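For chain A:
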Amino acid sequence: MNSTNKLVEEIRQRFEIIDVIHPDDQQVILDIDKMHLHTLLSHLKADGFRQLSLLSAVDWIKDNIFELVYIVFNWDTGVHVLARVKLPRDNPRFRTITPIYPGAQYYERDVHEFFGIEFEGNPMSYKPLFLELWDEMPPMRKDFDPEAYSREKFPERVYVPHFVPKVEVIE
Partner candidate 1 sequence: MTTNAKDVRKTWEKIADYFRAHSIWMKWYCTGCGAIEMPPTMTSRFDMERLGMGPMATPRQADVLLITGYLSAKTLRRVIYSYEQMQDPKYVVGFGSCTLNGGIYFDSYATMTRLDHYLPVDLYIAGCMPRPEAIMNSFDTLIKMIEKGEAKGWKHYQENHEWYRRNQLHSLKEVYVKDEFHE
Partner candidate 2 sequence: MNLVNFAYGLLLLLAAFVFQTTLTGINRKVVARLQRRRGPKFYQQFIDIFKALSKGSTTHGWVFDFGVIMALGGIMATAIFIPFGPLKAVPGMDNIFIIAYVLAVGMLGMAMSASGSGNPWASIGVSRALTNMLAYDIPFMMVVFGLIFAFDSSSLSGLAAIQREGGLLGWNVLRFPLGGIVAMISLQGMLGKKPFDSFIAPAEIASGPMVEYGGRHLGMLFLLHEYSTFIEVSLIVHLFFGGGATVLEFMVKYAVIYTFLNLVSNVLPRFKIDQAVTFFYKVPLAMAVVQTFLIIFLGMGVA
């Protein structure tokens, strides 16, 4: 826990951290205000966290927020840092992190495509990535009904039962 403790202490001194969780001795989860995320990531990158392992989103539909998740990794110490920020669910917008991690390009396109979150400053993120010719609401949003979509788009096989066994319910 030493290495991460030191890291967290240092970050706490510099940034306003809402919450810190240690799920594992090499992993740290930081909840942070969205104003400070970019400075945090720049700091972490300068500190050796050269790899952006993942950028994804979580749809907290009851709280009416989107949570963006950034995972960065330090190859020297083997520490994962997961930074979370919260966005309002209606008209979700956030600034891009491609100037810090250029590899975020495709993650941002991915998140934009599946959640509809817009990344300002990254014009490429508006291009479709995986879903060809998608015309509905972004499919990973919780209010999207995949089953209805599937029924409408992809007709299901209708089974004609040849033989229905009689089931007697024994009290």
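The criterion applied here is as follows: contacts are C-beta pairs under 8 Å (C-beta built on N, C-alpha and C of every residue); 3 or more make two chains touch, one makes a residue touch a chain; residues count from 1.
Keep in mind how these were chosen: all candidates are chains of the complex that A comes from, given by their letters.
Since we're looking at a predicted model, the values are computed, not measured.
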Which numbered candidate touches chain A here in the complex: 1 or 2?
1
So, in the complex, the side of chain A touching candidate 1 is made of residues 127-133, 135-136, 139, 144, 146-147, 149-150, 153-157
